[in-house]
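For reference, the structure discussed in these notes is given below.
Here the complex is missing a single protein chain, while all its other protein chains stay put.
On to subunit A.
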Amino acid sequence: MSDHAVALSATSSNWRDDAAGPSGPKPRHMFSRRNIFLYGTLVVVALYYLLPLYVMVVTSLKGMPEIRLGNIFSPPLEITFEPWVKAWSQACTGLNCDGLSRGFWNSVRITVPSVILSIAIASVNGYALANWRFKGADTFFVILIVGAFIPYQVMIYPIVIILREIGLYGSLTGLVIVHSIFGMPILTLLFRNYFTSMPEELFRAARVDGAGFWGIYLRIMLPMSLPIFVVAIILQVTGIWNDFLFGVVYTRPDTYPMTVQLNNIVNSVQGVKEYNVNMAATILTGLVPLIVYFISGKLFVRGIAAGAVKG
């Protein structure tokens, strides 16, 4: 996985152009047939990919009468932000009509501790596996990696029982633990590979100076591996925010994360369908990972290339 990450991070640098030099292919005209085909195809495909986002935004800014009359691709004649307000503070799930805001804050309360806990555990795991390997450690690591491929459905119920036994079933804490467990394989792999690639002399020098397990981790490894921590944060924030299955299994209606609440709002069978409110709610739910994506750029690519196994 990390090979991809490295290769991807080098994608846009122009190392290939350097090699071309004067002996390279002859310069092409801007409007050659090849270029028209190339950019034409890319633009058409890009439009297709952007279309759903466009339709979401446009629909959420229209009033219901306009939606019933018009077509979903036309821009709004009269822009209204009422659907957004309604989605945030009034949309109904079952008997509760306090909008998506509750789900949003639940998701924040789930995501923040889950990200911190899962990364703390996994980075220490990776560090122990890279620098303090003990007998049997690799066996556990292999089990962990193989475990990443086991369908979650196989392990859902045993975890329900475990959480019920320790009294955390249905609580946000329980869900945080579940996220930390299922984030562990890929994050441990990520950190182990990163720490293994660090020069061993560093570690040895610190040992000679008398630093211990935690000392080396906190004073040397942690400060030197900030990029990989950022990658891990991106991976976990989007992954946990987008989770649906664990949210629906391990929480109760009043602690549902945003994705679960969104699905309940849009797919509820009662009442008149308000498509504009639904689309506003959908954008609101997708906004956090989208912002993370657009801000983080290349690091996101590295993160997903590493986390692709998670599926």
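Quick note on the criterion: contacts are C-beta pairs under 8 Å (C-beta built on N, C-alpha and C of every residue); 3 or more make two chains touch, one makes a residue touch a chain; residues count from 1.
In the analysis below, contacts and distances are computed from a predicted model.
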{"item": "Choices \"Permease component of ABC-type sugar transporter\", \"Ferritin-like domain-containing protein\", \"Substrate-binding domain-containing protein\" or \"Formate dehydrogenase subunit gamma\" - which one is the UniProt name of the chain not shown", "value": "\"Permease component of ABC-type sugar transporter\""}
{"item": "Selected residue (touches chain absent from view) among A:100, A:159, A:206 or A:299", "value": "A:159"}
{"item": "Residue in contact with the excluded chain [from A:36, A:137 or A:166]", "value": "A:137"}
{"item": "Residues belonging to subunit A that touch the chain removed from view", "value": "1, 3-4, 7-8, 10-12, 16-17, 19, 25, 38-39, 41-42, 45-46, 48-53, 55-56, 59, 67-68, 71-73, 121, 124-125, 127-129, 132-135, 137-138, 140-147, 149-159, 161-162, 180-181, 184, 188, 210, 212-214, 238, 241-245, 248-249, 259, 262-263, 266-267, 275, 278-279, 282, 285-286, 289-290, 292-294, 297, 300-301, 304-305, 308-309, 311"}
